[in-house]
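All protein chains but one are shown in place.
Each chain carries a letter (A, B and C) given by its place in the written order, and its residues are counted from 1.
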Amino acid sequence: MIIVLRPRSTPEQIDHIVKRIEELGFKAHLSQGELRTIIGVIGDESKLQMEPLAAIAGVEQVLPILKPFKLASREFHAADSVVQVGKIKVGGGYLGMIAGPCAIESYEVLDEIAGKVRAAGANILRGGAFKPRTSPYSFQGLGEKGLKILREVGDKHDMPVVTEVMDPRQVELVDRYADMFQIGARNMQNFDLLKEIGQTRRPVLLKRGMSATVKDMLMSAEYILASGNPDVVLCERGVRSFEDSTRNMLDMSSVPNVKASSHLPIIVDPSHATGRPDLIPSMSRASVAAGADGVHVEVHSCPEKSLSDGAQALLPAQYTALMSDLRRLAEVVGKTIG
Amino acid sequence: MIIVLRPRSTPEQIDHIVKRIEELGFKAHLSQGELRTIIGVIGDESKLQMEPLAAIAGVEQVLPILKPFKLASREFHAADSVVQVGKIKVGGGYLGMIAGPCAIESYEVLDEIAGKVRAAGANILRGGAFKPRTSPYSFQGLGEKGLKILREVGDKHDMPVVTEVMDPRQVELVDRYADMFQIGARNMQNFDLLKEIGQTRRPVLLKRGMSATVKDMLMSAEYILASGNPDVVLCERGVRSFEDSTRNMLDMSSVPNVKASSHLPIIVDPSHATGRPDLIPSMSRASVAAGADGVHVEVHSCPEKSLSDGAQALLPAQYTALMSDLRRLAEVVGKTIG
Amino acid sequence: MIIVLRPRSTPEQIDHIVKRIEELGFKAHLSQGELRTIIGVIGDESKLQMEPLAAIAGVEQVLPILKPFKLASREFHAADSVVQVGKIKVGGGYLGMIAGPCAIESYEVLDEIAGKVRAAGANILRGGAFKPRTSPYSFQGLGEKGLKILREVGDKHDMPVVTEVMDPRQVELVDRYADMFQIGARNMQNFDLLKEIGQTRRPVLLKRGMSATVKDMLMSAEYILASGNPDVVLCERGVRSFEDSTRNMLDMSSVPNVKASSHLPIIVDPSHATGRPDLIPSMSRASVAAGADGVHVEVHSCPEKSLSDGAQALLPAQYTALMSDLRRLAEVVGKTIG
Partner (left out) sequence: MIIVLRPRSTPEQIDHIVKRIEELGFKAHLSQGELRTIIGVIGDESKLQMEPLAAIAGVEQVLPILKPFKLASREFHAADSVVQVGKIKVGGGYLGMIAGPCAIESYEVLDEIAGKVRAAGANILRGGAFKPRTSPYSFQGLGEKGLKILREVGDKHDMPVVTEVMDPRQVELVDRYADMFQIGARNMQNFDLLKEIGQTRRPVLLKRGMSATVKDMLMSAEYILASGNPDVVLCERGVRSFEDSTRNMLDMSSVPNVKASSHLPIIVDPSHATGRPDLIPSMSRASVAAGADGVHVEVHSCPEKSLSDGAQALLPAQYTALMSDLRRLAEVVGKTIG
């Protein structure tokens, strides 16, 4: 950590800062520049970074040097992590192809969709039983009834299933039915939920918050890892921006950006990122080429009658065509569809 | 609701759309333009807005006409709402001046700060017992021990108290100690928490999410109102932006913007919005002049030793000077410090 | 265009609006909803869209139906445009692979870089002679001397050359040396420059502004097209965002988004978009897979001694490896490197 002092800081201020650093168990290393004095703080920065050093008189800025996450970092774990979801591998060369409707609506609808996406090559089935909806008047999901349908349909088509959990009180229930928890964008910093999930033994699909930085996302993963659960798959699903012709802005560079500093797998969800079915195929192809560990796509057999987010779903036939492209690209970039 | 069709949409497509609208219990009203056909949908739009009409073949865009919130709207309740927090009024001409440390650290520290902010004119005491921290390794708050301290100190200085609740499972506990719940920015769309709080009879300070639009914030308030709790005070605390010299970007225009479409009170938190003590006084003055119903300021007697966010707190003496300015401005804009 | 009236708008207000629409040569088509009256305006919307109809008493909002650009639209020109840069084609299945240093520094340095990128497969050489620099104290480019070097080196290696023009007064000079003009992000809405370039017969590489929407970018292209120059290639180079670990946020979805509504070619510049050499290869691969018509990469043989933006350049050897990947991907997506 580096502390930059204000111009004309007094010797008393400098002494006070050095004393404070030493009280906290660190060593201070002064460096007198032409216009500024800087103090290097030597010791375990992770213990220091939460201290309010910037509040001390005479301090202009405090510059952290190290990344604030540990268990999620490449320095801690150099090789790519592979997360096992049921019998499917995600990461380390294996692609998780997650597909399904936004919400679970009925056995029949889910069964039809699952059969088609499985045939197209999807290897994990998704569907929401608890839906985070902006409006209290919108369909909120089927709850446990939906979870049962998901489990049955997943078993029938031999696909592991992933579904969202929104409330720490639902964790136990969802744990009984799902192969993988999903934490949605709106809950990426719901820290009590992260801790609760961190105490289970199920893999987690952690979606990026609507305006979370890559570092924020890794810090949320760190919560889960630090609670004891090592199986986190990150998911880029776009962030809020000024662009008004897409639902969110897909930050494709988060894929190599995460990989540069973390060993965790990361997949891309172009459905929520763009909100436009006409852009999903192009963005799915780009995701695989960018090095993502999978693609998450909403598919519905009759989008105009779906109970949630139908307007952004692909039709099964469109998904089938897309998967054929993705298989060719996977080969070029040396990946296997788990 | 207005449905705009694609150029060259076929008569069959138009028929299908009209039929779908009528099936849903609405009337369709066609209007043939030079290059586009549009369909006005007549009926209770709030029931329609969640339907995936945009997914129907031939539809280019769907334009909602009405606001999606009701109980929070000025059309539903024309006069400014006044929310009672203990014996203090917020809204309708009364200013809620909330002050206190970020986190509750000890009885002594809180007591000292409370005495000073009370003397300066603050009328509601704040302090966090459950802290949402980006890092799992940071101080997470004193929990129930903190709540007890807050209650005692509030009673001693005759100030109602507000404190954050992060988890639906904490609601009952916090309800026993606090006069007002705070929902933090990261939980603005934690819908289960909103519903849980909506079932209590305590006023709520609902902070704007990091990248929530004004409409999103009002929709979250709608969740609480729709669950039966009418006492919501909104709080502008800045949003994420590209500007890197302040912690967030204070969207001051949200104050008149909220008032244009809602009856709910709105206060401003310049501490989190700017993250810079040197900008807090100016932004507090601007908030009162903009018509805010109060100002929320973090105050700490020794910021450099605070356990959370010390670098953005005002010193008690700075707060006292600020309150003297705010009283003069309140007079000019015709407001009373409750 | 659709005009939505406020609730409780009076018959006199409605009459006034209808009269105003008719005065402007349009027809008004009323539609009475349950809570709102809407007026469809029938006629050539492009002439209407600049009228301040929203300022009329009783109007709540004005919703345009048509896109405001014409010559740039797919409706005007259905097939993909192919832009000829020297003997190289960009668009319609042909990839423009633009490479070179940020600034032209000397004949020797440019010659060395050009030889290497040409051998790797680049087909257009870039280099700046007039540099837009945030600081007045930074290197501002070699001016005409740089243009001469660029021309000579381009000719030697048989590559057409592209270079930035910042000022309408430079257009004539640059026109004498370059095969393609570049308009930088900061000048995307320098309308006098757009008009001046629109009067030449040279192709233009138009970079997206730092916070321009896709529609804004197409409107700027429209300026050039409307001035008589049809040869515009768009360039996605990232936009400003809150993410602080990359220089900008690469909006990869702008590639299919542009193609959905325009016939103009679009390429991607991952160098400026990310500012990080370690992310450039991944983002270049993703661009080709996304359907971009080319990739623009900064390459420098000694980044640590470059006079501008060295920290984001690839080394020639890295570029050579990247081009080998891109050739394989181009084949998969059915594109030819022109």
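Quick note on the criterion: contacts are C-beta pairs under 8 Å (C-beta built on N, C-alpha and C of every residue); 3 or more make two chains touch, one makes a residue touch a chain.
What you are looking at is a predicted structure, and each value in this text was computed from that prediction instead of being measured.
Peer 1: So which of C:Ser106, C:Ser138, C:Gln199 or C:Thr336 would be touching the chain we can't see?
Peer 2: Touches the omitted chain: C:Ser138.
Peer 1: Using the document's definition of touch, tell me which of B:Ile38, B:Leu193 or B:Val214 contacts the absent chain.
Peer 2: In the full complex, the listed residue that touches the missing chain is B:Val214.
Peer 1: Return the single residue from B:Ser46, B:Ser227, B:Thr246 or B:Thr320 that touches the missing chain.
Peer 2: Going through B:Ser46, B:Ser227, B:Thr246 or B:Thr320 one by one, B:Thr246 is the residue touching the chain not shown.
Peer 1: Considering the complete complex, identify which of B:Thr37, B:Ser81, B:Ser287 or B:Ser308 is in touch with the unshown chain.
Peer 2: B:Ser287
Peer 1: Residues of chain A in contact with the chain that isn't shown?
Peer 2: On the side of chain A, residues 2, 4, 7, 29, 31-36, 38, 40, 42-45, 63, 65-66, 75, 240-242, 244 touch the unshown chain.
Peer 1: Which residue numbers on chain B touch the omitted chain?
Peer 2: 211, 213-215, 239, 241-246, 249-253, 255-257, 260, 270, 273-274, 276, 278-279, 282-283, 285-291, 328-329, 332-333
Peer 1: What is the set of chain C residues that contact the non-displayed chain in the whole complex?
Peer 2: On the side of chain C, residues 20, 46, 49-50, 52-56, 68-69, 132-139, 166-169, 186-187, 189-193, 195, 209-211, 216, 219, 222-223, 226-227, 239-240, 303-306, 308-311, 313 touch the unshown chain.
Just so it is clear, only the chains that are shown with their structure count from here on.
Peer 1: Counting only Cα atoms for the centres, state how far chain A is from chain B in Å.
Peer 2: 26
Peer 1: Per the centroid of Cα atoms for each chain, what is the distance between chain B and chain C, given in Å?
Peer 2: Between these chains, centre-to-centre, one finds 38 Å.
Peer 1: Let me have the rounded angstrom distance from the C-alpha centre of chain A over to the C-alpha centre of chain C, please.
Peer 2: 31
Peer 1: Using the touch rule from the top of the page, what residues of chain B touch 2 or more other chains?
Peer 2: 240 - these are the residues of chain B that touch more than one other chain.
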